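Complex shown without one protein chain; remaining protein chains in place.
By written order: A and B. Residues from 1 in each chain.
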Amino acid sequence: MSNEHRHVLVFVEQREGILQRVSLELLGKARKLADYRNQEVIAVLLGDQVQSMVSELYHYGADQVILTDDPALKVYMTEPYTKVVSEVIQHYKPEICMFGATAIGRDLAPRVAARIQTGLTADCTSLEIDEDNQNLLMTRPAFGGNIMATIICPDHYPQMSTVRPGVMQLMEKDNSREGQLIEFKSDLSDMSEDFKILEIVKTIKEKKNIEDANILISAGRGIGSQENLKILEELADSLGGVVSASRAIVDQGWIDRNFQVGQTGKTVRPDLYIACGISGAIQHLAGMEESELIIAINKDPKAPIFDVADIGIVGDLKKVLPELTKQLNLEITTKAI
Amino acid sequence: MNFNISNEHKMLRELYEAFTINEVEPLAKEVDEDERFPIETVEKMKSLGFFGIPFPKEYGGQGGDNLAYAMAVEELSKACGTTGVIISAHTSLCAAPIYEFGNEAQKQKYLIPLAKGDKIGAFGLTEPNAGTDAAGQQTKAVLNGDHYILNGSKIFITNAGYADVYIIMAMTDIEKGLKGISAFIVDGDAEGFTIGKKEEKMGIRGSATSELIFENVKVPAENLIGKEGQGFKIAMKTLDGGRIGIASQALGLAQGALDETIKYVKERKQFGRAISKFQNTQFQLADMSTKIEASRLLVYSAAKAKDDKLNYSTHAAMAKLFASETAMEVTTKAVQLHGGYGYTREYPVERMMRDAKITEIYEGTSEVQKMVIAGKLLK
Partner (left out) sequence: MKIIVCIKQVPDTTEVRLDPKTGTLIREGVPSIINPDDKCGLEAAITLKEQFDAHVTVITMGPLQAEKALREALAMGADDAILLTDRAFAGADTWATSSTLASAIRNLEYDLIITGRQAIDGDTAQVGPQIAEHLNLQQVSYVEALEKEEDTLILKRMFEDGFHRIQVKMPCLITTLSEMNTPRYMSVAGIYEAFQKEIKHWTLEDLDVNRAFIGLKGSPTKVKKSFTKGVKTAGKLFEITTPNEGATIIIDKLKEKFII
């Protein structure tokens, strides 16, 4: 434990003036950690003309907001952001620092940690305080997700972590909450010309092929008709997945051979494989049984697919899937800010 | 005696394995079903140096050895017998005799592009009336000033039509019988040289196997390999090397079939359990694996003997004899262990069984190998 360092600092990520949800998740977690330690939650916000976001941060748990508002911070760049965040940390000496494990956070946090000469733990899915010594226990997946490791940073401060988005809970929004605003000035006049952003481009997600997809919704003979593929497409859209198929469907001409999973098709190992109306013939299993999580929906409780499924639903996919899609879409809208 | 494979060879095997899994295996079924020569794979293999593995860099090769070459054919054949034989026929039967018996001018003109893979090679000895009795050559080559005139035909020629360079045996002096046969390098685009009927085969269906027809083909005199009358000897020595290639192909086919079977028996459940739990399955696999390992040692030591410039002819014959018979036995058992599914073309083992059969026949039938071995024993 450090005598000098107190409070939990959260780096607030905003892009193009839009507050990123992960920051609110971090504030929720920071609130819990700070309450446990009888300390405060400090949010650090960088950007250009972003003052309007500050009150939202109080509503989601921040006690203080340190704001550096400067044209040089309009778009994320490593050098100015590292400078400001490092100076803030060196000045305010928090005990704990949290960043979202995003494309920005994973570029910024390691640089800051190295500048301050402290430890950083990446992609945490759980943060707790050790009862005995008050150290921050940072738990995260490693080895390609095959194991979990609990990391500590006992002798260096702040204890820094990047946190996986979508894991921590938001605090219940409290519109009455207020906090203290601190305007922090940093000299950003001398940033290097060696680094220039030439262009900022937004992209639409392209269709992946089934071997690269993390989530596959797979169609078997049980879907009944080619039109019913639509039900799977909608579910795939909600989950950000891709529709694949068993050989039976391909032979019917309902879907292209490129989407076939199985002995004569492709072998896939997605994080999630939802088998819809697939009986589970050995030729099919050969192509997907290594999937991380297998969910099967089939009318026949004796279907061999249930032997490899982690979760088996005996039911009518034509009813269950639309219901699932509906509930998932509800989840997504409640998640959006 | 060191049975360990060097680090170089270990890394080479990793290369061959990765290439086979990513580039060869995905095409294997289609190549067989459509009887298609995998030209795109040929391009990729060329860029990695697969067409010149055992030849020195100065001749466009990779500076490797015969073991490295044998391993390449083995690994490729695990997924696709067709792809394995393309390399084998090219390397052992066309590039090798030029390297071992050709003169400097011939090496410069032909070996370099062959080793680089810019040209593909083939070998023509077999004729309609001269198979196992290879000495009965009827294709004739008559000297006419600065060139020979070639007339005749060859059958069952691997890489026919896709090759640019052919090693052709022909009679230059019919009176001398065996000692009247000569070896020639014939360009694929020579006038009067046509490709005849393409064979419809049981296996290695993607391999181009056709008839070669020579009608008054002019072959420059400088394309004679060695001297007139040395052709039969050159052919026999060439086939010695080819036997290592075919033995490697057989080895690969057997190993590939075993690998597929092990995967299948762990998945397939009957009588409430995976069939890998039954002792019959286990004993069959043990037999298959042991014979494959024995084949491997024969093949590798024949390759090593050739690298060490020892007399390797009998060794190569033993390797070819044993590896091909093992391949036939192992692939047949593989189909049996797959049951009904193994008989369908959905699973690769029936193709491996059909591919394996030819290894007992070409480049000297098993019977010829036994003649070679016995001949050495009873000298």
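Simple rule for what comes next: contacts are C-beta pairs under 8 Å (C-beta built on N, C-alpha and C of every residue); 3 or more make two chains touch, one makes a residue touch a chain.
For clarity, every value in this text was computed on a predicted model and none was experimentally measured.
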Let's see if you follow the contact definition: name the visible chains touching the chain that is missing. A, B
Hey, which of A:94, A:119 or A:179 is the one touching the hidden chain? A:119
Could I get the residues of chain A that touch the absent chain, sorted low to high? 15, 75, 78-79, 82, 102-104, 106-107, 109-111, 113-115, 117-123, 125, 137, 140-156, 164, 166-167, 192, 194-203, 215, 239, 269, 271-272, 274, 292-295, 297, 301, 306-316, 319-320, 322-324, 326-328, 331
In the whole complex, what residues of chain B lie against the chain that is missing from view? 7-8, 11-12, 14-15, 18-19, 47-50, 53, 57, 62-64, 68, 72
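Here, only the chains that are shown with their structure count from here on.
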Quick one: which bits of chain A touch chain B in the complex? Just the residue numbers, please. 263-264, 282-283, 285-286, 289
Give every residue of chain B touching chain A within the complex, in rising order. 29, 263, 267-268, 341, 346-347
